[in-house]
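What follows is a structure written as structure tokens; I'll ask about it next.
Other chains dropped; remaining ones untouched in position.
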Amino acid sequence: MILRIDRLQTELPGPSTPDPAGAAAVQELLGGKFGEMSTLMNYTFQSFNFRYRQGARPFYDLIANIAAEEYGHIELVAATINTMLTGVDLDDAKSEAYKQHYLFGGKGALPADSHGKPWDGSYVHSSGDLVEDLTHNYFLETGARSGKLRVYEMCDHPAARALTGYLLVRGGVDQVAYARALENLTGADMTKLFPSPRIPTAKIPECQPHIKKGEHLKLYRFSPDDYKEIVAVFNGKHPETGEELEVVDSPPEGFEPKDLPAETDVFAPDYAPEEIAEIAKKLRKDAGLK
Amino acid sequence: MILRIDRLQTELPGPSTPDPAGAAAVQELLGGKFGEMSTLMNYTFQSFNFRYRQGARPFYDLIANIAAEEYGHIELVAATINTMLTGVDLDDAKSEAYKQHYLFGGKGALPADSHGKPWDGSYVHSSGDLVEDLTHNYFLETGARSGKLRVYEMCDHPAARALTGYLLVRGGVDQVAYARALENLTGADMTKLFPSPRIPTAKIPECQPHIKKGEHLKLYRFSPDDYKEIVAVFNGKHPETGEELEVVDSPPEGFEPKDLPAETDVFAPDYAPEEIAEIAKKLRKDAGLK
């Protein structure tokens, strides 16, 4: 089971100049093979299918807990895409490759990649073999880091930059976590594989505020009472900086999502949204709210 | 963001006679077009893409909150499949259509349907238009109810029956919720469309314990502090029974998931799981746990 918290893990700027081409690029981080749908669903299914949990609890807890964090990542990418699409003119959109943002969605995010190819379950690797799944996860985070770096290079929209700056730092933590798990299980020392791709996060300006807050070292526990054994795996030193890794025993505080305006040319949420507002107002009143 | 709770929404029986053919059928409820991945991802993306939230808050809260419940449903279906696959002999499995349960997964659930077709993002409808999305959701729950009824008819494994008995009742609540939302927005009276498919839930024995507890009337709020305006939409009478609908201001208590045994012939979690257990034990100790 999950509880949802209506807050974003990092702060995103509000709509500015619409950027339909950029929004299409950012879709790669949502529904691409190495997008956040993939990290979410890989770790979620691995945790669902984890056999012999009590015997291997620290590893189960690690995977299940990171899965929970990833939900917040798809939320962030979707919010970024919505932000970048706010205000797009349909005349301009006709010449874009990603016409389905307008024809099929309401200037919103779709579970698809930068080509509009829908995300699919064949991207999930849940072999049951713990070392194999962890090896996969380490690779998946490597590919994901690569994707974020390239979206960063391609998109300079403030929302895309805020997103990638944050995700690069947090994805790095997951990459470290899976390497640590592998090291604990096999005795290998994977420290020197970092960073991978080999461009240091320290070179990316938008990562700095998060690094300053130590976000590259912290694994948050996303649960009221469970997954407490992550501390047994996520510890030791950061492979790049040598700083001590840290488990934070709660989720981050987060930020209130911005309420994006209606886009009436695609009927989102209606061609006359004020009528919905009036109905909502009455319903609230009838229910004794506010 | 989400918090994960390591409990299942309903109780499932433990492994008994393995049922590989039945497990393949149950996959339809996980990764089929009308499976729980679809309900989860439809409502999740609709909530991510919801514009003009403050104006339409009760509807936003409804969709976002049901999305949270659906996560618990994919968890339940996955647990059922794992249960049914526990103990499958690989010799028997060779003659099954669903060989990937063994060749690719570790006798675990895959994000695919009963034919092994991976779930994909084209099953998600997030048009931005609120009435359209709600119409979709009502239809999706109708198709999902149909799928559950048919899996129920086809599978008599105790875990499959416990699963479908529960999901039929809970899916019914969502179907009612979306009908209520449409009624509130348009003024239509959809009461007489229930039940759909038209076989009454009351005829299905495995639904009865849940109906007795009133589970067909309750919408749980799956959030520490958010989505409180669901009460503005989910109210009035149940279309079939005339009983009063009810919002429960917390998640259900749930049940501890069973720890399924290792399956060493598919290396889940290893061909020698006791070695992992020993490593885990040491890691726990080093971390000062227990």
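Observations, loosely collected:
In this document, chain identifiers A and B correspond to the written order of the chains, with residue numbering beginning at 1 in each.
Going forward, a contact is a pair of C-beta atoms (placed from the backbone, for glycine too) under 8 Å apart; a residue touches a chain by one contact, two chains touch by 3 or more.
These numbers were taken from a predicted model, which means no experiment stands behind them.
Because every chain is the same sequence, the assembly can be counted simply: 2 are drawn, and the full complex in the file has 6 copies.
Everything that follows uses one rule, which is that only the chains that are shown with their structure count from here on.
The mean-CA centres of chain A and chain B are about 23 angstrom from one another, to the nearest whole unit.
Residues of chain B that touch chain A in their complex: 1-9, 31, 37, 41, 44-45, 48-59, 64-65, 67-68, 71-72, 74-75, 78-79, 82, 104-112, 118-122, 124, 126-132, 184-185, 222-229, 231-233, 235, 251-252, 254, 259-263, 266-270, 273-274, 276-277, 279-280, 283-284, 286-287, 289.
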